[in-house]
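With one protein chain withheld, the remaining protein chains of the complex are depicted in position.
All chains are identified by letter, namely A, B, C and D, in their written order; residue positions are counted from 1 within each chain.
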Amino acid sequence: MRKFKDNLLRGFLWLSAFLTVAILVMIVGFIFYKGFRLINIDFIFSDYSPSGHGGIWPMIVTTIYTIVISLIIATPIGIFAAVYLQEYAKQGRLVKLIRFATESLTGIPSIIYGLFGAVFFVTTLKLGMSIIAASLTLTIIVLPVIIRTTEESLKTVPHSYREGSLALGTTKLQTLYKVILPSAMPGILSGIILSIGRIVGESAAIFLTAGTVAAMPEGIFSSARTLTVHSFLVTQESGDIELAAAVGIVLIVIILVLNLSATFISKKLNKADY
Amino acid sequence: GNNNQETESSNNSSDTISISGSTSVGPLAEKIAEKYMEENGVKIEINQIGSSAGITNATSGVSEIGMSSRDLKEEEKANGLKETIIAYDGIVVVTHPSNKVKDLTIEQVKDIFTGKVTNWKELGGDDMEIVVVSREDGSGSRDAFQEIVGYSSGELVRSSIIASGNGNIKTTVATNKHAVGFISFEYIDPSISTVKINGVEATAENVLQQKYSLSRPFLFVHKEELLTDAGRQFIDYILSSEGQAIVAETGAIPVK
Amino acid sequence: MSRQPVEIGKSNRRKYMYEKLSSRLFQLCALLSVISLLLIVGFVFYKGSLPFVADGYSFIDFIFGDDWVPSEDKFGIFPMIVASIFATLGALIIGVPIGLFTAIFLAEIAPKSIAKIISPAVQLLAGIPSVLYGVFGLAIIVPFLQNNLNLAKGQSLLAVILVLAIMMLPTIVTVAETAIRAVPKTYREGSLALGASQIGTIFKVVVPAAKSGIMAAIVLGLGRAIGETMAVILVAGNSLVIPTSLTDSVRPLTTNIALEMGYAFGTHQEMLFATGIVLFSFILILNFVLAKISAKGGN
Amino acid sequence: MNTTVVEHNKAGKGNVSQMNQQSEGTIKISVRDLDLFYGEKQALYSVNLDIQEKEVTALIGPSGCGKSTFLRTLNRMNDLIDNVKINGDIVIDNENIYQTNDVIKLRTKVGMVFQKANLFPMSIYDNVAYGPRMQGIKNKKELNSIVEESLRGAAIWDEVKDRLKTSALGLSGGQQQRVCIARAIAMKPEIILMDEPTSALDPISTLKVEELIENMKKDYTIVIVTHNMQQAARVSDKTAFFLNGEVVEYDETSKIFSLPSDQRTEDYITGRFG
Partner (left out) sequence: MNTTVVEHNKAGKGNVSQMNQQSEGTIKISVRDLDLFYGEKQALYSVNLDIQEKEVTALIGPSGCGKSTFLRTLNRMNDLIDNVKINGDIVIDNENIYQTNDVIKLRTKVGMVFQKANLFPMSIYDNVAYGPRMQGIKNKKELNSIVEESLRGAAIWDEVKDRLKTSALGLSGGQQQRVCIARAIAMKPEIILMDEPTSALDPISTLKVEELIENMKKDYTIVIVTHNMQQAARVSDKTAFFLNGEVVEYDETSKIFSLPSDQRTEDYITGRFG
């Protein structure tokens, strides 16, 4: 009977993993199948033109801008906030409340973040529709993800590390960046990778704050179009699924590169990866 | 030096015209702007973010010109917005290519969209359920379509699929042999089949000759005090014969 | 023996300054995130409450009305509330077990070489734009349902549930896998040494020990699925009916907002914000329930 | 000094009369030519050892000599470590444990107490009931009596009987260690392996555990790793001295501590008091 239950559960484990992988393969396969015909050097590296398909180089640049800027802002703030909640703040009602609020906010649809960004960053702060306004909006969207995953990984750092370090006459800060954060790195990393996904995947919040200008951005104060917004627009307006999928292929490659480099950088930061 | 200056001034300076609004007008505006920029060296930024957002931006000054595929509401006009019709857009009823029904009267279209007729066999097609696909409430295409066909949003059949853009309607209809919907002329392609209304083919020509009634205007809106010379010149260019020629090329209907 | 209080050593004074500064900085960051989050809530609540406060619309009618015709000033979201509840629960029921089981598989059962390939691949899945999930849903799932269930249209509650479940998978798998891997090895050893099977060990000791991280996984996964609406718009059908079966096409709250916001104006727009408030409360309740369930599961 | 201790041992146990190992009693565990490799590194070299039923066998030796490694081969806990290669035979009750597939049965029969108390983050009750529950025992009454009996057996019942439902992690180190023993006993194993079970304990708790071992000998075959010579002398019937992965000497405890036949054994034992 117990054996049966064990085998049943084991079967589910295999089945689930199989399903996940199958879905993965199906989706990636679908995107590649639909889009690969459009992929060529020209498509990737040339300028966009509204007449005819044109290239997507401006969107690639814009996408990278938004990822880099959002992460540069959100990662430290998110990690520091998690550090505060987990290492500094007295674990009480308030912290619980903050945590609960942060969690609940992960469920707000991004279009609402977009509207907020359009009113706050674009209009009130007079940033105009721009890459920076979009990146700030995205920062808010991914903060809860980074905070929560960082908090979880801080929890798993053994207390004895903290004691060991402090007993050597180090400050909390030194302990933090020399011992605690390096040990928490795997969790923080997965938070960052998820954030990259969220940033890259976002469309609604971006087109309301960065706009959809299909030209090469001159800087972070330019209005511009990301790859996802591009694929969103072509899907919604012209129903050109092949083009949307081709853009998807480029995105997948970008994400792959980013994820790998995030892993690489974290290993580097973590000098000795024990 | 040069580069810096451009960056700083990208929002409000006289050498960049910022336009935002309707996703239907957007592609047309982009194409005209592409040509115009080539010829005049002016920079034009076009953001396709929806008619309402465009109108809001034109009002608040975030953009110089707004694009709308619907008429201005009274409150919006009260804010001092001026509108310019830059083109007309034809709307066509579309079905799955396998659908045998190729011609409908306006009455029949109305019956379909209000749910009086629910099976294609009543219209001379196969015996199968009709799946109605409409745009979202507030869409310019939908406003125009409903007004001309003669039913209100409240009458639209409850179970209709609501799709959020021409492309989505097209994809939905192209993958469902029960479906019927409506899209702009510009988006017609072989994946869907177009339906004649009262025996009249959906072409720009027929619209111009007022034989085909499903059409609506594309608008540019602006506030006088915010419009720059460059902006005014661009609007003039669109209305010129050169500009209207591009309008015709894209499949939209020039203003005469 | 003298017992005077002691001055801080010179060399350490700077350290204490950094210490103070950094703790202030951390606090500031926590506050910053909370403030920005509160700003958004405030913004949504302000905009969303206007119709009821300033224009005299009835909140009850808004919640329980089943007519949504903005152009005719009818704003009832009851069908959407029902749709949201069914869609979310359905997605949770399918997505959470598959996601958790996959995470467990990757962390505990899969040979290292296999896990090393699958884990990053799943993370990759997290980065695919929701639009493409939607396109996938529209091109594959919708016709599949339509043909196999013999429906007139495949856009349906079931399609929404499937797409949402798929979209929450990467987040759940990634976060939960990290949490499970962090469980100390001694627990596993302790259990196995008691003659527990590997599966028994996993479900009785390892998973409970990773509870907090698993909760985080579910909450974040759900957030991702609810937050990103573009995929749902494409497969929901967005009809304004109270769903009575899995094959009805539906309009969840999130879709309503994303679908109409581009063209909404005035009261219509404010009502979409009000929809946001309802959605927010809905998520609060959901998280609260999840927290309660997990607390119960711990005892 | 050395002699003093052994004198004490002799006096206390009076088992000097047992002169020949393997000459009496039943052999419970028989180890033959056991080699163990961690990857390339060999940790055990041709170990041969016969362990008598219902006796206490102590394993002593310097740090890193392979005591824990050897102990863990007896219930196949080394299976959990990657790249472990094992040659040779271990036969328990006439069954070669490396030729069976039923590791669960093996581990049910061979209980283990770890050096560091490793209670689960559950209540005391649940910890002790864990094993029996895994065996499929659901009956409340039966579980209650198993838990009580095991906790009594581990000499900890009185200290915890009022807080059975509270978290086991709130106990002191000594208490946790005894609950670990209770948890092992609850399985009613035939053999109990203990890896330095008292290293974290104060003398009183140590004494209690030692008394416990003395009592348990009636019912169980016990193998214990210890660094404490006096403890080995006090509790064990036989002692094996490990050095660099080899068994240097294996004999009656009294013999090992009074007349070790190998110079290295003598060095080690007397080194204690050097």
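What we mean here is this: contacts are C-beta pairs under 8 Å (C-beta built on N, C-alpha and C of every residue); 3 or more make two chains touch, one makes a residue touch a chain.
Worth saying up front: this structure is predicted, and the values here are computed from it rather than measured.
The chain we do not see here touches A, C, D in the full complex. Only one of D:Gln52, D:Thr108, D:Ser205 or D:Ser258 touches the absent chain when the whole complex is considered: D:Ser205.
Among the residues D:Gly39, D:Pro62 or D:Gly136, only D:Pro62 touches the chain that is left out of the figure.
What chain A contributes to its contact with the hidden chain is residues 90-91, 158, 160-171, 174, 178-179, 182-183, 271-272, 274. Contact between chain D and the absent chain runs through residues 1, 4, 8, 61-64, 115-116, 172-175, 196, 199-207, 227-229, 268, 271-272, 274. Within chain C, the residues in touch with the undisplayed chain are 1-9, 11-12, 15-16.
We adopt the following convention: only the chains that are shown with their structure count from here on.
When chain centres are defined as mean Cα coordinates, D lies farthest from chain A. The chain pair sharing the most C-beta contacts is A-C. Taking each chain's centre as the average of its CA atoms, chain A and chain B sit 34 Å apart. Residue positions 134-135 of chain D each touch two or more of the other chains. Touching two or more other chains at once are residues 135, 139, 197, 200, 234, 258, 261 of chain C.
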